[in-house]
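With one protein chain held back, the other chains of the complex are shown just where they sit.
Labels run A and B following the written order; every chain starts at residue 1.
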Amino acid sequence: MRHFLKIEDFSFIELEKLVNIANEFKKVRFSDTLKNKTLITMFFNPSTRTKISFDLAVTELGGHCVTIEPGKSSWGIEIEENTIMNGDAEEHLKDAIKVISRYADFVGIRCFPKFQNWEEERKDLILKNLAKWSEIPIVNMETISHPSQALAMMQTIKNHFDTYKKKKFVMSWAYHPKGLNTAVANSASVIASIFGMDVTIANPPDYDLDPYYINLVKENCLKNGADFKMTNNMEEAYEGADFIYIKSWGSLKQIGNFQPEIQNQYKNWKVDSELMKKTNNAFISHCLPLRRNMLVTDEVLDSSNSLIYEEAENRLHIQKAILCELNDEWYGGK
Amino acid sequence: MRHFLKIEDFSFIELEKLVNIANEFKKVRFSDTLKNKTLITMFFNPSTRTKISFDLAVTELGGHCVTIEPGKSSWGIEIEENTIMNGDAEEHLKDAIKVISRYADFVGIRCFPKFQNWEEERKDLILKNLAKWSEIPIVNMETISHPSQALAMMQTIKNHFDTYKKKKFVMSWAYHPKGLNTAVANSASVIASIFGMDVTIANPPDYDLDPYYINLVKENCLKNGADFKMTNNMEEAYEGADFIYIKSWGSLKQIGNFQPEIQNQYKNWKVDSELMKKTNNAFISHCLPLRRNMLVTDEVLDSSNSLIYEEAENRLHIQKAILCELNDEWYGGK
Partner (left out) sequence: MRHFLKIEDFSFIELEKLVNIANEFKKVRFSDTLKNKTLITMFFNPSTRTKISFDLAVTELGGHCVTIEPGKSSWGIEIEENTIMNGDAEEHLKDAIKVISRYADFVGIRCFPKFQNWEEERKDLILKNLAKWSEIPIVNMETISHPSQALAMMQTIKNHFDTYKKKKFVMSWAYHPKGLNTAVANSASVIASIFGMDVTIANPPDYDLDPYYINLVKENCLKNGADFKMTNNMEEAYEGADFIYIKSWGSLKQIGNFQPEIQNQYKNWKVDSELMKKTNNAFISHCLPLRRNMLVTDEVLDSSNSLIYEEAENRLHIQKAILCELNDEWYGGK
């Protein structure tokens, strides 16, 4: 049995196959491939696209989705092993997943880090423990990484370039008033590097992604003979870019101690038409949700170079590809 | 493509057709008419009947419903155009609806006015903007009007009178401790006037509905040669009435400044058996939910003249009619 936990668990061949399957689902939307299969989606955090697209992914293939929200409509959940449960949680993750394994065929999980203790949170314990205890495939719907989003982005890129190899991919930080999850940036950078793109990561000083991801991207670029660059200069990053992936994220230096006065220094990290002129007529995208005119201007978002809706749509197709692969090839059915 | 936004967007012929289709669905409940069609229902406010009946409407016709709750289980949503999103909302309505347009075939929306700034709220900006940006039909599930409820009421009336023309319809205010939405009263009065009923609107002084609706009702009555009356005298209103539609609503004079001491003066605006004796053995109904023995006594609600449950049931049938018409005639399929 195999899980869908993070991009770097899969080879280029496997990831490309998922993108190709997703493109098939883009042509033929409905089938009975997942008849009598149940997906449980477990949300510790809000969701719009992920909730709808995972529900429809399994439903449109003949299966069924049930959504639970631990700590809200469902019981609070303890993640740590071998602990005396004297806190708020009434249920242990181990018991929840062992039970769900009896009811369902897949379980999706969304659980953002709280950005209080990165040394702990970067271990992604909830995913690791789910994978250890589950008897059915786990699908990461965003923890410290967001692999299904990265695949939807990659499908979008593939469908707009004859070849994506050596195209300049820019992972571009943008200003947002809060300290957001690094998950999307982590997974997007990794998948772009696996697909052989030149990768530039642009962010303000002290906003570097975790070294684990930086090193992964650097190694992949080296292996593929592609360029890798990190910069604190937004204009330099956009120079000659082919694809700009915009996202805000919190500084790992401010974990447990968010400092708006630092972040507010970077309000000028906003993408507008002037900046876009420096690129090679680049496409842009963002995972959504997005604060308009804060990270990106309406003009750029609503231009024909913006692929935000296409990427969002692709999540539906990618999710189907993931579930079908988990069901057939990697898992072999229940 | 056409949306289902408000009663007055439709002609008498179109509305009567919806009622007739709903009566067909009352006889044959299940079919595959909406196979592979998805309805997304978006609730900014609580719901029981609307949630269940829209879900079942699409499901019983072979389709599928996914419910999201912006600001709770889903991201908070910004409604205004061209705004810098520096408030609480993480997502723009434009982006949400553009993405949902890729996933689904219809989107239902419930978003009550906050009753803080009626000059703004009466524009029904969320509906207008959804209709502008959406690529799939929008269904109003209650904003400043509640057209599906009005149709369910009209279906109920049609099924209890050989002819409804010139029957006396009373839109009757009743006491409730809060300042509620005027939506149901707005749409009910309008549809009754379109169907050629004599319309009396009875409410305490300073509780008149918005002039837009009053004028609409007045004009329709004039056109149909029907009587139109407004009164602050409950007993006068009930005199000889054929159908009493009960609802509490807040005073537009108290927008942003609810004054319970004023509203509490009208605790005697309660419907009881004594009052009903003045009518022409009238049927009564209410949209539900309803505070029993506050607006109406148990005796009246549980009498054979009460059509509250029949109207509630009809919502299921009316919703099917709306979705099918949006799908077939007005929209032409996706």
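Here are a few things to note about the model shown:
Note that in this section a contact is a pair of C-beta atoms (placed from the backbone, for glycine too) under 8 Å apart; a residue touches a chain by one contact, two chains touch by 3 or more.
If you're wondering where the values come from, they're calculated on a predicted model, not measured in any experiment.
Checked against the full complex, the one of B:16, B:81 or B:313 touching the unshown chain is B:313. Considering the whole complex, the residue from B:11, B:48, B:215 or B:303 that touches the absent chain is B:48. One chain is missing from the display, and on subunit A it is touched by residues 36, 38, 40, 64, 66, 68, 70, 72-75, 78, 82-86, 89-92, 94-96, 98-100, 102-104. The chain not displayed touches subunit B at residues 29-30, 43, 46-49, 51-53, 55-56, 59-60, 69, 72, 177, 288-294, 298, 308-309, 312-313, 316.
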